[in-house]
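Working notes, beginning with the structure itself.
Just one protein chain is left out here, and the rest sit where they should.
Chain naming follows the written order as A and B, and within any one chain the residues start at number 1.
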Amino acid sequence: MTDISATAPLDPARLPFEPLMQRNAVISEAPWVRRTLIGVAILFLAGFLLLPLLSVFAAALGKGLGAYFASFNSADTQSAIRLTLIAAGIAVPANLVFGLCAAWAITKFEFRGKQFLITLIDLPFSVSPVVAGLIYILIFGAQGWAGPWFSAHDIKVVFAVPGIVLATIFVTFPFIARELIPLMQELGTDDEQAALSLGASGWQTFWHVTLPNVKWGLLYGVLLCNARAMGEFGAVSVVSGHIRGLTNTMPLHIEILYNDYQFVPAFAVASLLALLALVTLAAKSVLEWRFADQLAATRRH
Amino acid sequence: MSSIAAPADAARRAPKRAIPGFGPTLGFTVFYLSVLVLIPLAGVFFRASGLGLEGLWNVLTGPRVLNALSLSFGAAFIAALINAVFGGVVAWVFVRYEFPGKRLLDAVIDLPFALPTAVAGIALTALYAPNGWIGELLTPLGIKVAYTRLGIIVALTFIGLPFVVRTVEPVLREVERDLEEAAATLGAMRWHTITRVILPAVLPALVTGFALSFARGVGEYGSVIFIAGNFPNVTEIAPLLITIKLDEYDYRGATAIAAAMLVISFVLLLVINLLQAWARRRA
Partner (left out) sequence: MLFAGQVGAAQLLNASYDVARGFYKDLNPAFIADWKKHGGADLSIDQSHGGSSKQARSVIDGLEADVVTMNNPLDIDAIAKAGLLPADWQKRLPNNSSPSWSAILFIVRKGNPKGIKDWDDLVKSGVQVIVPNPKTSGNGRYSYLAAWQYARSKTGGSDDTAIAFEKKLFGNVPVLDTGGRGATTTFAQRGIGDVLLTFENEVGLIRDEFGADKFEIVVPSLTVRADNPIALVDKVAAKKGTTPIAQAYLQFHYTKAAQEIFAKNGLRPIDAAVLKAHAADFPALNLFDVEQAFGGWSKAQADHFADGGSFDKIIANAHP
């Protein structure tokens, strides 16, 4: 295994997918092309992703660590964090159950209109967040279809926690299903058939055969769904009512702080969400790295 | 993000209904979908229908609405195009090359999914404003980004980037090296291998990523309103116009624009999914 490429000596152990590149330079590009492409990619990502991320942390830490941590002392901030956790804590499991059901029905069976159903599942993802919030106002608002009934029974939906949960479910609706469906399609039904023919019940088959096969894809879907659930702004803003300490989620609280010219606290709360994103992504990377073989094995099953 | 595709071959080979649970899972899927998504969305059409066809037409063809719609769709289109090109390069570089910091960069790709859109908007505005880190460099060159249409494109590029990278990456990984090697040993030039072997294989994923990025950008609100100048007819996006209509207590006008956007989005997504089904079948 001689190293032909003059650039960067590589550790094959870290490269589950690239062994061929080492052996056969004929299917790779000239070093200058490679360097140019890498340069373009890095520059592009730096300008569009890294710098915005850095600027969030720079603004949050602009007045020192003391000011940064003091930002989390306010009762309103803490209640915003709590509410965000509650909303995500309900929305993510709900979409998890839905995602599993939808993926099972779509990938294990044939039926008419499947493509149409998949498109409908995707729909929330392209609906403007403003509209996503508005639809619940049109139904549950005091002037809406069901509003008077709910009001008469003293059930608050919009401008209260249930409305926030509904809006969060809506915007994160397709995330887990989208992650699972292609994976389960690739896996096919052979394993399940085998288990069933050996006498396993449907539930046992799902629990001991299907779930282990899709667990990494499922976890990735849950992580993304959770990140988006906690970060949603537009839709939640429409149904929240913005009552401090009661119906403000973290993104809404960030806006309020920002509009109060409290830039350090605003970006400090934002940095929590950015950290959450980074932890999510780190977890994902670690999973992929540690279980790369397993992942590759299942994906190529 | 992975892609959804038409029934895989494996599923087609399987004897039908051998696996239990079709009724309950499909039933629950349709129920959950109807209650949370379809019925609420129907409300938009119901409210908009109060205008009548002529009223609807008048709202949607007003110059300000037309300008906002064409801005939203146009800027989303350009941003998706930028993402298709640069996202494609990024995916290629991630899959094929090793370089320091690759893992870190790979980890931030999904950031736009997780960062609240309002924070993204504020951060981008701070960067690209004339006194920002990047704006300072661009202003002497006479390039204005913040508060122009260019700024809207920047925000939408940010929002849509992961869709292209995450759609193209797995496909690129799957492209058979053997095929490339075979092409190479047969004496094909590298450039030919790329255009004749790799590009056709990746193209459906690239188009899908483009379309997803486009669909997401059309409806985007939170990140755009901070960096756009929000000037009517010039830098006012359609979702902002919806909220402005609402603030005028004009629910029908607002829902009319929303309904138009919904229909276009749905058609778009249907095209995406059919496209993917087609790609699947070809693969």
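Quick notes on this structure:
Operating definition for what follows: a contact is a pair of C-beta atoms (placed from the backbone, for glycine too) under 8 Å apart; a residue touches a chain by one contact, two chains touch by 3 or more.
Here the structure is a predicted model, which is why all the values come from computation and not from measurement.
Remark: the omitted chain is touched by one listed residue; of A:142, A:194 or A:282 this is A:142. The residue from B:244, B:260 or B:275 that touches the chain not shown here is B:244.
Where chain A meets the omitted chain, the residues involved are 79, 82-83, 86, 137, 140-144, 147, 151, 156, 158-159, 161, 241-246, 256, 258-261, 263.
Within chain B, the residues in touch with the undisplayed chain are 62-64, 125-126, 129-132, 146-147, 225-226, 229-234, 236, 240, 243-244, 246-250, 253.
We take it that only the chains that are shown with their structure count from here on.
In whole angstrom, the spacing between the mean C-alpha positions of chain A and chain B is 15. Interface residues of chain A, counted against chain B in their complex, comprise 8, 10, 14-15, 17-18, 20-21, 24, 26-29, 34, 37-38, 40-42, 44-45, 47-53, 55-56, 59, 97-98, 101-102, 104-111, 114-131, 134-136, 138-139, 144-145, 166, 169-170, 173, 178-179, 181-183, 185-190, 192-193, 196, 202, 205-206, 217, 224, 227-228, 230-234, 250-251, 254-255, 258, 267, 270, 273-274, 276-278, 280-282, 284-285, 299. Per the touch definition, chain B reaches chain A in the complex via residues 1-22, 24-26, 28-30, 32-33, 36-41, 43-44, 46-47, 86, 89-90, 92-101, 103, 105-120, 122-124, 126-127, 133-134, 154, 157-158, 161, 170, 173, 177, 180-181, 184-185, 190, 193, 215-216, 218-222, 238-239, 242-243, 246, 251, 254-255, 258, 261-262, 265-266, 268-270, 272-274, 277.
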